[in-house]
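Just below is one structure, and these are the notes that go with it.
Let's look at subunit A:
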Amino acid sequence: MRSAFAFIFASMVILIGGLRTADADNSSGFLQVTGPCKLEFPRDHAPHPGFRNEWWYYTGNLKSETGRHFGYQLTFFRHQLTPFGGSAGWPDPPSAWRSRQIYIGHAAVSDISAKRHLQAEKVGREGLEGLGIGGWVQYGQDVTLFLPGWSAVIFPDSHKIAVAGDDFAFQLELKPAKPPVKHGISGYSRKGSTPERASCYYSFSRLETSGSITVAGKSIPVKGESWMDHEFSTAPLEPGTVGWDWFSIQLADRSEFMIFLLRREDGGLNTASSGTYIDSLGVLRHLDRGYFDVRVLDTWRSKASGAVYPSGWQIKIPLLGIEVDVASNLPDQEMQTSASTGVTYWEGSVSVKGVKGGSPIEGQGYVELTGYAGPFSALK
Partner candidate 1 sequence: MFFLRLFRWFSLRNLRTHWGRALVVLLGIALGAAVFTSVRLAVHASLSSFVRSMDFFAGTAQKVLVRPGGYLPEGVLPVLLGHPAVKDFSPLLTTYVRRSDVPGDSFLMIGIDPLLDQAFRKWRISGDRDQATERWLDLIREPYTLILTEPLARELQIASGARLKLDHTRNSAEFRVAGILMPEGLALVEGGRVALTDIATFQEFTGLYGLLDRIDLTFKPKATPQDIEDLARKLPAELELRSPSAARDSGTAMIRAYQLNLSVLSFASLFVGMFLVYSLVALNVAARRRELAVLRSLGASPRTLFMLFLCEGMLFGAGGWMLAIPLSSLLVKYLLHGVSQTISTLFVRVQVEGLVLSPLEIAISLGVTLLTAAGAALQPAREAMGVPPKEAMEISQAGVRRGHSVRRLALWALGCILAGIPLSLLPGVAGVPLPGYLAILLLFIGFALLSPWMLERLGQRLAPLLRRYAGIPAYLAGRYLRDCGARTAISVGALITAVALFTALVVMIHSFRHTVELWVRQTVSGDLFVTTKMGQVNRFRFAIPETIVAGLKQMDVGADYVQSRRYQMNYGDFPYEFEAMGMETFLSHGGFVWLKGDPQETRLRLTQGEGVLISEVFATRTGLGIGDVFRTQIEGSSIELPVVGIIRDYRTDGGVVFYSWKHFKERFHDPQWSGVRFFFKDRASEVGGRVSALRNAIIQRWGDALDMVSGKDLRESVLRIFDETFAITTVLLLIALAVAALGITTTLTVMVLERSRQLSTLYAVGGSFRQIRAMIFWEASFLVAAGEVAGLACGFILSYLLVYVINRQSFGWTFLYVVDWGALAFSLPLIILTALAAAVPAVRMVFRAPPAALLRER
Partner candidate 2 sequence: MPSTPLNEPIIHAANLTRVYPLGDGSVVGINQVNLNVAPGELVVLKGNSGSGKSTLLSLLAGLDRPTSGDLSVAGNNLSNSHGMDLTRFRREVVGMVFQSFNLLPTLNVLENVSLPALLADKDAEETRRKALELLDWLGLKNRRDHHPDQLSGGEMQRTAIARALINDPALILADEPTGNLDSRNGMTVIDLLGQLNRTFKRTVVIATHSDLADALATRHIRIRDGAITDPSCDG
């Protein structure tokens, strides 16, 4: 889950409002994730209307030919306003602008060597056929998600993503090095104490990536590795949960792990916090709350929002002999999304160094930190 959850969460706060109140969970009429997800590909790359929230999330660490290091993120977020067959009937005929779905895009480039973090956001309603502002289309097995100037095309064996922001752009092609990873129980990923506090969640943990990033008007060819998450759900976070820390780490031995920590108001962690380890051959290992330990080593204070984020961690997974330090590559990778979700969160490229199975190891990854700029309500 990743950030998605966060996102959703955040987004819901903003978009739907009232999440924090008990009766905010107005999920009636929406489909609920309560059991096996039965994910099948490429079918399930496409959106799942009927569930309230869904997101597709790409992050990656790339390098130019001269070794210039870039991090990037691109998220498409789908939010359904009303369930199908809801009480509010549509006029007949409806306007092409009638819509149940809103699509939100967040994108960023971390120009690490230049110490610059560029970000952009887009929002648009799906509308009825032909409006073309935001949404998705499917040709054969190919799924396209789009917003004005932005797109993510998911082919059965590769992805193409493109973003054109005001001060940066990127166009990347991503090829999965491993099959999709279904988190939790075959993709059914618990986020709380009850069965419907859950999402369907899978990832591509390693995508060989190439393409170009444009910053300051210059297009730079880049290569590297990406991570992709796709997650959908209807339930909001459990009351008492204030945010989460999410880690996606790619180690040099071609293994990866993902961990999400659901932080409670009282400072503890929700027991649903969990993770997944993927070995170099693609074999998975679910990591329950008790299998890992994350300790904050360092913090960073945002001048823009005043929020204090962790910026360095020690992660221990004793079972796997992993003991690594994770450090942000650039302190300021804070996202401020005033126009779309209104959420302020941290989403950034990190470097990893430590030992695995007794040998030194390095790696890279992305971290998402939400709920630090005040509880969700302090979002804007």
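Criterion applied: all candidates are chains of the complex that A comes from, given by their letters.
As a working rule, a residue touches a chain if its C-beta (ideal position, glycine included) is under 8 Å from a C-beta of that chain, and two chains touch if they have at least 3 such contacts; residues count from 1.
The structure presented is a predicted model; accordingly, all values stated were derived computationally and were not measured.
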item	value
Subunit A: touching candidate in this complex (1 or 2)	1
Residues on subunit A engaged by candidate 1 in the complex (per definition of touch)	13-18, 81-82, 88-91, 93-99, 102, 123-125, 131-133, 148-149, 164, 166-167, 217, 339, 342, 377, 379-380
